[in-house]
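Supplied in structure tokens, the structure appears directly below.
Excluded from the complex is one protein chain; the other protein chains are retained at their positions.
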Amino acid sequence: MKGRKLLMIPGPIEFEPEVLQALGAPTTSHTAPDFIASFGNSLRMMKKVWECPDGQSFIMAGSGTLAMDMAGANLIEPGDKALVISTGYFGERYAELLKRYGANVSILRSEPGETVSLSVIENALKKDKFKLMTFTHVDTSTGVMVNPKPIGELGRKYDVLTVLDGVCSVAGEEMRQQQWGIDMALTASQKAIGVPPGLALLVASPKAMDAWKNRKTPVGNYYCDWTHWLPIMQAYEEGRPSYFGTPSVNLVAALEVSLKMILAEGMENRVARHKALAKEFREKIREMEFRMMPVNEDISANTLSAIYFPESINASEFMGGMAKSDVIVAPGLLPELKSKYFRVGHMGSVNLSDIVSTIAAIENTINQLKNLP
Amino acid sequence: MKGRKLLMIPGPIEFEPEVLQALGAPTTSHTAPDFIASFGNSLRMMKKVWECPDGQSFIMAGSGTLAMDMAGANLIEPGDKALVISTGYFGERYAELLKRYGANVSILRSEPGETVSLSVIENALKKDKFKLMTFTHVDTSTGVMVNPKPIGELGRKYDVLTVLDGVCSVAGEEMRQQQWGIDMALTASQKAIGVPPGLALLVASPKAMDAWKNRKTPVGNYYCDWTHWLPIMQAYEEGRPSYFGTPSVNLVAALEVSLKMILAEGMENRVARHKALAKEFREKIREMEFRMMPVNEDISANTLSAIYFPESINASEFMGGMAKSDVIVAPGLLPELKSKYFRVGHMGSVNLSDIVSTIAAIENTINQLKNLP
Amino acid sequence: MKGRKLLMIPGPIEFEPEVLQALGAPTTSHTAPDFIASFGNSLRMMKKVWECPDGQSFIMAGSGTLAMDMAGANLIEPGDKALVISTGYFGERYAELLKRYGANVSILRSEPGETVSLSVIENALKKDKFKLMTFTHVDTSTGVMVNPKPIGELGRKYDVLTVLDGVCSVAGEEMRQQQWGIDMALTASQKAIGVPPGLALLVASPKAMDAWKNRKTPVGNYYCDWTHWLPIMQAYEEGRPSYFGTPSVNLVAALEVSLKMILAEGMENRVARHKALAKEFREKIREMEFRMMPVNEDISANTLSAIYFPESINASEFMGGMAKSDVIVAPGLLPELKSKYFRVGHMGSVNLSDIVSTIAAIENTINQLKNLP
Partner (left out) sequence: MKGRKLLMIPGPIEFEPEVLQALGAPTTSHTAPDFIASFGNSLRMMKKVWECPDGQSFIMAGSGTLAMDMAGANLIEPGDKALVISTGYFGERYAELLKRYGANVSILRSEPGETVSLSVIENALKKDKFKLMTFTHVDTSTGVMVNPKPIGELGRKYDVLTVLDGVCSVAGEEMRQQQWGIDMALTASQKAIGVPPGLALLVASPKAMDAWKNRKTPVGNYYCDWTHWLPIMQAYEEGRPSYFGTPSVNLVAALEVSLKMILAEGMENRVARHKALAKEFREKIREMEFRMMPVNEDISANTLSAIYFPESINASEFMGGMAKSDVIVAPGLLPELKSKYFRVGHMGSVNLSDIVSTIAAIENTINQLKNLP
């Protein structure tokens, strides 16, 4: 048990007490009227948070990787061409994933801390006809944020299904799925959505659903196949129970609570809060002579920060010192740079207290390493 | 919220308060020492509950269907021959699932309430060389229990990978995986394991792991691929964190609590308790002129009961009456017989009070339908 | 921890999960707007449950005995004459308590299982001028229920302050404080009010408040003095915080949840439920050849039962057997009869399942003692 330590990693995060209480409540039947309402409400509220009124929402037991897998399994047929825009670990993962379903994958890679330029993307789209394109809105490994709007527009222009991996962004960063032409936006519960890990969440556009309906080959993954899930989501949204796999009753009840809190705050306010706190955090971090991995403010995520250690700091001593503090941060994730940086999540229920506590814990740890008071 | 109503469906079930409290505790990092210990303990305790000391346990975010999918995805290569022994809904599901991975599936079906005889199974195994054979230990749709021991022995004799679908049996029915020669035994958290839904659980024998290692083709399902999961399970069991997908921290913490309670009771005692209470339930049910779907005691599950309505009872009136009682039961699941029977789960933390409460609620409902006092 | 055992003692009882969740929620400030609302709502709802619209409600940290003490401390001055109508342990306690504050106490005692007749009470009131009269609505030691209505009427007729000890009755038995002329009705949270132990609750009539205001001597008990508590209750009811002692924030939040559930059910329905279940319980108990302590149905409480062991049963063997069952019952409380009877609480959230579970546990225990199957 973490006790009162502050969990400032890029997921799971600090959850609202109301969410945890819903999680720990006695489990009801997945066909009970109350639960049907919870599930239906959650599906409807997701479309508001995603800003995709005409989309189809899905809630499944699984991790964020399962949500990624839903796109590969349902939208890729053997031989399909796919373009992966990779800004880190999770772009590479998406490329590997799509290949499993027979995709012919092209990757556009940026250096760590950078993004792929729009002209490079457009060039690729011009040269070749892709069925599907993926990008990582916020890469959890680098803290780099990609602006989804122009990519969605390119997707529309070149008629490519555009998949936004929003595991570390949805409900934390600005994202207007329908307006921006995103065909599928996926996430996991334990990030800015604010629910303990265990739910894969996504909203698919009508165009994405059509692409799936028009497949010529069966979906090669049983659990992920929308054939099983679509009638379930439709039923619960219409207030009827239906069965494919037993839904994660407690997690869905917790999701409903969190989505209500998100909509009560309002997505504009929520994004503004994430921006203001992230900016404050980055400023304070830079004052301590750390360097952010993202090369400029415009591509810095507001949900997490990836921070290079300065030369003067021994990484493992620093992480050891932090482990003794009241604040939990995460190590690097990119294999080649793992020991050169660390990561701090600041999303969901994050507030000013969390930011200053984290800064103070970092300062203290450095002072202890330097034998300062 | 279900309040104090008693949840007597074949999962989710009534959970121990300690399990729900672990679920609702503040989420820690998936790399925190406490959580690493919880995960490792759970993997180790599973092997004790499954009675498979040399097996490899897996814990993944997902429903029971995902656990079924793990076998199909990892053990089947296109063209493999598979034998499905079907005693209901979930046998049919397994056949469909295996086909997705290219299996050439033969099905041996029983009538509802019956099992497939061992001679029929052995004949099939003699006639054809199968790579893999599945059977449903307890079919949640029919309440039929299949004795795993002779099937495991046939599996050994004919060198077939034997997969036990134990979604509705593990931790409730007698199951000695290693001794009986079962190569994979899978379940879901919300059944006799006693944890709210959201975890897919399985233990694979060394032979199953070898079959996977010796595949000639890659696993066609990204999320299910043991390539990703095996190093994670090994790491946590050895006390190190590792990352593929974020584990369901709270559910794993709850799982550890439940497994500890299961082992504290002892599997012998636990199975004996399930048997005694199920027998008591069936006796009382028969006294009310209901008929059990399983045709005899030997093949009646101890974890749930499927019960035919007598002619004198209008099924929908009965279910409506039960909905007003303090006890929640489940409708039929077999599409063709849906309105002819209902189901009662009695597993996990079930005790005598639950049994008598359920019997009383059924009696009362019938009396009300008959306008009796 | 009690796990899933059923708590069927005369308090604490089985609480609604929503109440327990409110109890375990992070504590807020006793001056926070949310808490002020909770406290104010609770005070207002109490007057509805007590049916005393013009009364003054009080909520204090303490046990039911503290609630009894509030009457003695605030309404008795040295030399005052008090009449105690005693139907068991708690009548005797009230007599002793009132003496501490200088009362000149007369007691009218019934035999265990009986009540004091109205004519005896009226005779006493005729012979002497009493300032205050107390009676135990339901005596937790005997399961005897006294009808408050005629006693309230006698109190009015003879101008005596009438104090109803409702520790084991309020929110479970019919009680119309204002209409029936009761001047103070007190209880504890852990009984039919449905909240874990720790709150003393009472509603005082304007006449009771006047009697206190017109005291000639100061209240001799610091903690109980309404001088301290009245402004606090008035402030919270008006939406302002105020301070005497820190209120039990979590218990008050839980109380608000429980009172809402009580009013949502409706007091008429709630009393009817208690009556029907208690009748069912008594019938089943008598079928087993037990004898109830209350000598007839009219004076049998609906919130608990006190049950004599038949000759054929060894009391300590029976209690030992019950301790191994799933149901927790209470031993006798009257010192002189302690080993001759036991007690079962059936109040608050009690439902049919609880009744049949308790009956079944008792039957089983007896059968085991008799070596029956």
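A, B and C label the chains in the order they appear, each numbered from 1.
The rule we apply is simple: a contact is a pair of C-beta atoms (placed from the backbone, for glycine too) under 8 Å apart; a residue touches a chain by one contact, two chains touch by 3 or more.
Please read these numbers as outputs of a predicted model, since none were measured by experiment.
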item: Sole contact to the chain not displayed, among C:H30, C:R270 or C:H346; value: C:H30
item: Which of C:G40, C:G55, C:G72 or C:G113 contacts the chain that the document leaves out; value: C:G72
item: Which of A:N314, A:N351 or A:N367 contacts the chain that the document leaves out; value: A:N351
item: Hidden partner chain, touching residue among C:M45, C:L83 or C:L97; value: C:L97
item: Residue ranges of chain B at the interface with the undisplayed chain; value: 17, 21, 24-26
item: Absent chain, residues of chain A that touch it; value: 1-4, 6, 14, 16-18, 325-327, 349, 351-354, 356-357, 359-361, 364
item: Chain C, residues in touch with the chain not shown (by the definition above); value: 1-3, 5, 7, 9, 11-15, 20-21, 23-32, 34, 60-66, 68-69, 72-73, 96-97, 100-101, 188, 190, 196-198, 200, 218-225, 243-251, 328, 330, 333
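Here is the rule we use: only the chains that are shown with their structure count from here on.
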item: Separation of chain A from chain C, taking each centre as the mean of its C-alpha atoms, in whole Å; value: 54
item: Residues within chain C bordering two or more other chains; value: 17
